[in-house]
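Just one protein chain is left out here, and the rest sit where they should.
Letters A, B and C mark the chains in the order given here, with residues in each chain numbered from 1 onward.
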Amino acid sequence: MPSRLNVGVIGVGRMGHVYAANLAQRVPNARLVAVADQKADLAAACAKEFGIPRFYESHHDLLDDRDIDAVAVITSTSTHKEAIVDAARAGKAVFCEKPISLSLEDANEVLRVVEETGAFLQMGFQRRFDAAYVGARQKVEEGAIGSPVVFTSISRDPFRPPLEFCDPKISGGLIADMGIHDFDAARMYMGEAKTVHAIGGVLAYPEMREVGDIDNAIVNMVFESGTLGVVQLSRNAVFGYDIRGEIWGTKGTIQIGYFRQTPILVMTREGITHDAVPYFFERFESAYLTQIQDFVDRVLKSQGPSVTGADAVAAMRISLAANASFQEKRPVDIREVGALPAGARAESKS
Amino acid sequence: MPSRLNVGVIGVGRMGHVYAANLAQRVPNARLVAVADQKADLAAACAKEFGIPRFYESHHDLLDDRDIDAVAVITSTSTHKEAIVDAARAGKAVFCEKPISLSLEDANEVLRVVEETGAFLQMGFQRRFDAAYVGARQKVEEGAIGSPVVFTSISRDPFRPPLEFCDPKISGGLIADMGIHDFDAARMYMGEAKTVHAIGGVLAYPEMREVGDIDNAIVNMVFESGTLGVVQLSRNAVFGYDIRGEIWGTKGTIQIGYFRQTPILVMTREGITHDAVPYFFERFESAYLTQIQDFVDRVLKSQGPSVTGADAVAAMRISLAANASFQEKRPVDIREVGALPAGARAESKS
Amino acid sequence: MPSRLNVGVIGVGRMGHVYAANLAQRVPNARLVAVADQKADLAAACAKEFGIPRFYESHHDLLDDRDIDAVAVITSTSTHKEAIVDAARAGKAVFCEKPISLSLEDANEVLRVVEETGAFLQMGFQRRFDAAYVGARQKVEEGAIGSPVVFTSISRDPFRPPLEFCDPKISGGLIADMGIHDFDAARMYMGEAKTVHAIGGVLAYPEMREVGDIDNAIVNMVFESGTLGVVQLSRNAVFGYDIRGEIWGTKGTIQIGYFRQTPILVMTREGITHDAVPYFFERFESAYLTQIQDFVDRVLKSQGPSVTGADAVAAMRISLAANASFQEKRPVDIREVGALPAGARAESKS
Partner (left out) sequence: MPSRLNVGVIGVGRMGHVYAANLAQRVPNARLVAVADQKADLAAACAKEFGIPRFYESHHDLLDDRDIDAVAVITSTSTHKEAIVDAARAGKAVFCEKPISLSLEDANEVLRVVEETGAFLQMGFQRRFDAAYVGARQKVEEGAIGSPVVFTSISRDPFRPPLEFCDPKISGGLIADMGIHDFDAARMYMGEAKTVHAIGGVLAYPEMREVGDIDNAIVNMVFESGTLGVVQLSRNAVFGYDIRGEIWGTKGTIQIGYFRQTPILVMTREGITHDAVPYFFERFESAYLTQIQDFVDRVLKSQGPSVTGADAVAAMRISLAANASFQEKRPVDIREVGALPAGARAESKS
């Protein structure tokens, strides 16, 4: 393997642009060779902004590029399957933003092709590279809190997405779209889930009813070990981006999270005030960089992926079961939505 | 009515001693005239400590004391019914620590006698008098966070009670014994609950299995308005007493709670460390005083109670439904365990 | 000695009222027998409010009351000397709010009479009874931070006093009136001061110039051991009452202080806001009670005072030297303003 990895980015919308910027400017052992986007003008603008040699409208053309060793798939979820499968068959190493797909059937097909082709596939769950989540895992492994017994995870967005993205047929809905990060973190600290029960509603944005999604939800989890979890999801954290977690153990607890973006405190007659973390770009800026750096390093060193496709499917099963629970107003056994794929390991390997 | 209220305390164990101390030394318009306890030596010691004129073994003797205008019932839950009923029939104003009884049948009988005799009955839910919970309610009423949509409440004890008190037949079990404070607070901010779903387990103290109780639980709530709630309960907050809450609204949120007892921060090579709130005495010291002061003031001014027996029953229904949900592993409609008693009003009147 | 101490309060203005309330309602082994105030109506109202048997216009009459064992002197500073001297000669135990007097001459005369009469005199420096300052001292004594090397103390009032009280001839001025608490704390942690240097100015309230006082000051200290200190004083903490301290050591540091009065956090689009401690009543409510309880206990048990008159003089010397430094724009040796009185011990005895 060479000392630098030639990478192409497929999809340069909001998040794809972040990946392109990181690969072009901040991952020293990567060379961003090409970008592709169905919106050709986006691809062209991105190439110009970062001085990227080539850009394409079709990801097929990018995959035909013999210079390219690896691709980052940052398209909308509905196209993940096609892009991963095509890239795997073209012999490229693949990084793909979560979730792996919208349906379990598609996800399983991806896993099959990855196995068949022996392709390198690493899934993006950036919290696994965030200093707080990593630090918490280290503390847990050191035994600082004894044995973990309850996992709490809060994910709250500062506003709702545009209605067209809220459609559960496109995004998977609140529980799958946002919750999958929490379900992945839950696996990392607590192992596999056994049953889930979800409640939720349209409580802040009445217009969500038009597209059939909800804006607030609470999901209870029982893990296979008998330990417990609760995930809170919301689209109306109007003050900022609210991401927190707790691993509650027999000998102590670890709280993850913070509210302050800038370390200044303004104290006036009106009260003592500080700012909040605005959104996920700011909260996870370092984690996104560390994550794609990790992918590049692993491909160059021929190491296995830190987060596998099977891990992505394992998280997806939980979100599908939670969706079913919410619809049917009853606790749902995860196995109802399908078996745990071979190769899924709850503990992170990063 | 006179300017000072002559009060007797029935039950001077751990909490009864706190009430006796407050009534004897810190409630200026009360005169603690007598105490009673089945353990006569406890009653005698308490009377001696606070210079209380008379003490009794039987609450009947105390109720016969013509000087006494009002009683505080701080006995174990299983004797609440008898003490309240006897006091009501003796024409005394009654303050009673939560919960009102162990069974709904007993509670309803108490309500019936109270109505029949026209007795003044005020129930103790001290969080309703805590500066943080009161301040949060004021902010909510002022519209600071828009409309409340999700209520979160965490109650975690620093250790488990002696096993004999863990027996659900005596204490009601974790969900009823601890959770009733959270369910009462839930009503205060969110109105009446419609369904609950509880999960839990023996995760920290294996010996809890002997008495049939659990040490950790999570209870999800759906309120009649469609809004949501989640209550976390635990007996293993080994670092201290962990009481927190959040009222999550459409235009903001209010977080309740703090971890520090002493405002000092020790910063050494080992890290930056502060202490925690040790236990409920320290956390709610002021609230207990404010609560019994409120009772005395209301009796003297012939005002109605701030927390009624019907309120206590309303909170109990939630805990009974949550217990049933945990046993039967399904969401339970609150109405399954009985109708909301007349006179229960979710909003506090204090 | 009897089991209860009969106490009289001399001076029932703002602070005297607090002492009267504590002695009447919250110090169980004290009996508040009488109050005196030059404003007879204040004394009468106070007696009525707390059901105190007798009230007087003149402190002489109160001192003639044979029932009274001890007095608390809470008058304006200019009358402290007379009240203490008269009380000492009348054979009463004396508690006196800081400062002991406005001039060193008066203070020394008080000390002389106290020695002559063998009277019990305890001075009020309530921070010595505050949980944070006490906790910090314990940590320091346990060696948690190694050897203390720099002491920082911040005292900032939420508003300026009425102009008539700002007159340095009455109050001693900002540096003496406010700073004396910080200088006393400095002695407690660091030992005796050697030199001070003060800077200050009229920076927030131009009208302070009329009375010849300043509204902000910074006082540097060098202690006899060569260690350092800095005291910040201000009258314009418009957001609330700002009392903080730090004991900086060779192996760590202890920070004292907090800003929040109520443990609630309001998070809206405008930012994340909490309240502040309003003023010294709220900040030191417990400390004032503990302090007067300590006085009553010590008199009843015939123990020596926790804070002596000599301690009060030692703190006063520092404030007088700081005032001289500010006037003369040069570092001033504490000994320039007089010798350390016999019996002053920097470490607290409480």
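One rule holds for everything that comes next: a contact is a pair of C-beta atoms (placed from the backbone, for glycine too) under 8 Å apart; a residue touches a chain by one contact, two chains touch by 3 or more.
Model, not experiment: these values are computed from the prediction.
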* Among C:56, C:133 or C:248, which residue is in contact with the omitted chain in the full complex? -> C:248
* Per the definition of touch given earlier, which of C:22, C:77, C:234 or C:306 contacts the omitted chain? -> C:234
* Structure fact -> Cross-chain touch to the chain not pictured, restricted to C:58, C:79, C:108 or C:220, is C:220
* Out of A:38, A:103 or A:255, which is the one that touches the chain we can't see? -> A:255
* **Sites on chain B contacted by the missing partner chain, in the whole complex** => 238-240, 259-260, 266-276
* **Contact set of chain C toward the excluded chain (per top definition)** => 147, 149-150, 152, 197, 199-201, 203-204, 216-218, 220, 222, 226-230, 232, 234, 236-239, 248, 250-253, 329-331
* **For chain A, residues in touch with the removed chain** => 24-26, 28, 50, 131-132, 135-136, 139, 144-145, 251-258, 260-269
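The working rule: only the chains that are shown with their structure count from here on.
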* Relative to the centroid of every protein C-alpha atom displayed, which chain's own C-alpha centroid is closest? -> B
* Find the chain most remote from chain A, comparing centres computed as mean CA coordinates. => C
* Structure fact -> Chain centres from averaged Cα atoms put chain A and chain C apart, in whole Å, by 58
* Length of the line joining the C-alpha centres of chain B and chain C, rounded to whole Å -> 39
* Distance-wise, how many Å sit between the C-alpha centres of chain A and chain B, to the nearest whole number? -> 42
* Give the residues of chain B that touch two or more other chains, as numbers and ranges in rising order. => 251-253
